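Pasting in a structure now, in structure tokens, and then I'll have a few things to ask.
With one protein chain held back, the other chains of the complex are shown just where they sit.
Chain nomenclature is as follows: A and B, assigned in order of appearance, with residue numbering initiated at 1 for each chain independently.
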Amino acid sequence: MTLHNSIIRQSNPHLPFGDRQDGTYYGKNILSVKQFNRADLTFIFEVAHEMEEMVRRVGTFDLLKGKILTNLFYEPSTRTSSSFTAAMERLGGSVIPINDVRYSSVSKGESLPDTIRTLECYSDVIVIRHPETGSAALAAKYARKPIINAGDGTGEHPTQALLDLFTILEELGHVDGLTITMLGDLKYGRTVHSLARLLTLYNVRLNYVSPEILPMPAEVIEEVNAKNISQTVTTDLAKVLPETDVLYVTRVQKERFEDPEVYEKVKGSYVITPELMTRAKDDMIVMHPLPRVGEISMEFDSDPRAAYFRQMEYGLYVRMALLALVLGKA
Amino acid sequence: MTLHNSIIRQSNPHLPFGDRQDGTYYGKNILSVKQFNRADLTFIFEVAHEMEEMVRRVGTFDLLKGKILTNLFYEPSTRTSSSFTAAMERLGGSVIPINDVRYSSVSKGESLPDTIRTLECYSDVIVIRHPETGSAALAAKYARKPIINAGDGTGEHPTQALLDLFTILEELGHVDGLTITMLGDLKYGRTVHSLARLLTLYNVRLNYVSPEILPMPAEVIEEVNAKNISQTVTTDLAKVLPETDVLYVTRVQKERFEDPEVYEKVKGSYVITPELMTRAKDDMIVMHPLPRVGEISMEFDSDPRAAYFRQMEYGLYVRMALLALVLGKA
Partner (left out) sequence: MTLHNSIIRQSNPHLPFGDRQDGTYYGKNILSVKQFNRADLTFIFEVAHEMEEMVRRVGTFDLLKGKILTNLFYEPSTRTSSSFTAAMERLGGSVIPINDVRYSSVSKGESLPDTIRTLECYSDVIVIRHPETGSAALAAKYARKPIINAGDGTGEHPTQALLDLFTILEELGHVDGLTITMLGDLKYGRTVHSLARLLTLYNVRLNYVSPEILPMPAEVIEEVNAKNISQTVTTDLAKVLPETDVLYVTRVQKERFEDPEVYEKVKGSYVITPELMTRAKDDMIVMHPLPRVGEISMEFDSDPRAAYFRQMEYGLYVRMALLALVLGKA
């Protein structure tokens, strides 16, 4: 069950605390990459770029002073949780951290709608991470305050996809015309599914490089194909590496393989090393949603094309932009 | 053992940081509903009402800027913990969140007085939730900074009782003259015991509706009777519903019943539904301390008489008032 139908741009007449309706994002939820068109992305990334410049210049500023974010994590994700906390604090706002939902009375039998309607009494915006697909949309259905989906099961993780795209834009200056190669476990990786969908808004070429048992799912390929995006499927990274502008690496988990020998063979061929990367362009970038566990050699970290830690920083700016937008302050 | 004798209004000559002694609440502990007289409540609710107006107008303000709250939770209570965090942050103060006491070195053999005397070095006020009755009073005995009891075992949870009463006042405009019906598990519910005691300061009529095995305890009934408050005990909600101004619903737990059939029968008769509520007044309210697990049908949520989510919000204002008062800033 997906509940994305209920996402629809809200008007939120009850939004509190003297805010003015500054733009089309005020009071909205961020639930799915499907809710954005290209103009949306352009605007969000402009705001994110402004955030980047402000952070570099002054570190922190009081755009959201007095605003409170509830960071509601039903499963642990230190990386995403910390990123949202930092985003809110760099904007001068405060955070109610709820990381221990598994142990808490909130989780004991209480429905998600009830939890959300309680927490929105205390805060101005709620970021939710939940193991069940559709839970962010369910939360949004009942909330009067904006909901930001920080990952709901195998469903969506829209802020990750947005930060991935913003990284490409900031690093390479444009998206149209690029060849983007996705590498690793393309079957289970929520990240690459969302990114592929979002990239259909641009004029790009996509390569999918994975072990045969971990291919990009057919429904993603069909969806992308319907937008006339060129797609190439292969198991051989060497073949597409020279033409690649963006190499998006994901982790291949040993547990996916029945035969450990197949895993070992596959794993080796997909490890990014300085030597392998001599065959890639000089002005391309390597991305990874992190954490990595060996897919990219640490020896490659000092290469200017290694963009994966900068990617974390771009995530901060995108989340600052989203918080400011839905609170009507950007 | 109760330690309430040691609650007594302190003078706290050591209170720090240039605060002026603004009123009778400055430096005091909030340990038990027994410490309040009617004038106290009137004053606290006036301040809470001001907090409500300020939050609605500006969201957050800097009344407690520079003040630090330690939120010391020996057992998880996301709802109460978040409410105090939000209260402090809406007043411009900061929070040291300690939610993991069970796993921490603080709990390993260290006495509560030592923990308190350490944490008060860092903060200006301490909110404590502890599984043992009397622990908040024990903390207060050793602390130089104000202690607020956020629930100590089967003992007290005074801020819950205060927010319940404030909800009635804000929703109905007055307390005197009302008929208040308490429903559900009245035997084990700390909440209804404290509320009944607090209501003896007003001229009200109380109905207790519960399964026969979960009655209001005799000592509460005696205490209330000594104040000449009219009380009615029944198992039949229908009988008292039409005259009820405030219906205070609590959860009936299956584990309390030996015979599951008795439970099923009882449970059904105490579920608040839109149909049942056609027999109630138009200008009454339904309250619940939350979380609920079926005692109130979600279909009733949109009824204007459903006050339980607004109740959460009133809790924020009451806790803001208490923090401001004990820190000498209200």
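Please note the rule applied: a residue touches a chain if its C-beta (ideal position, glycine included) is under 8 Å from a C-beta of that chain, and two chains touch if they have at least 3 such contacts.
Quick caveat: nothing in here was measured; it's all calculated off a predicted structure.
S.K.: Kindly state which of the options A:S83, A:T167 or A:T181 is in contact with the chain not pictured.
M.R.: A:S83
S.K.: Decide which residue listed in B:S123, B:S194 or B:Q311 touches the omitted chain of the complex.
M.R.: In the full complex, the listed residue that touches the missing chain is B:S123.
S.K.: Provide the residue numbers of chain B that touch the chain removed from this figure.
M.R.: With respect to the unshown chain, the touching residues of chain B are 16-18, 65-68, 70, 94, 96-98, 100-101, 103-106, 108-111, 113-115, 117-119, 121-124.
S.K.: Touching the missing chain, which residues of chain A?
M.R.: Where chain A meets the chain not shown: residues 55-61, 76-79, 82-83, 85-86, 89-90, 97, 99-100, 290-293, 298, 309, 312-313, 315-316.
The criterion applied here is as follows: only the chains that are shown with their structure count from here on.
S.K.: Indicate the whole-number Å distance between the mean C-alpha point of chain A and the mean C-alpha point of chain B.
M.R.: The computed centroid separation for chain A versus chain B comes out at 40 Å.
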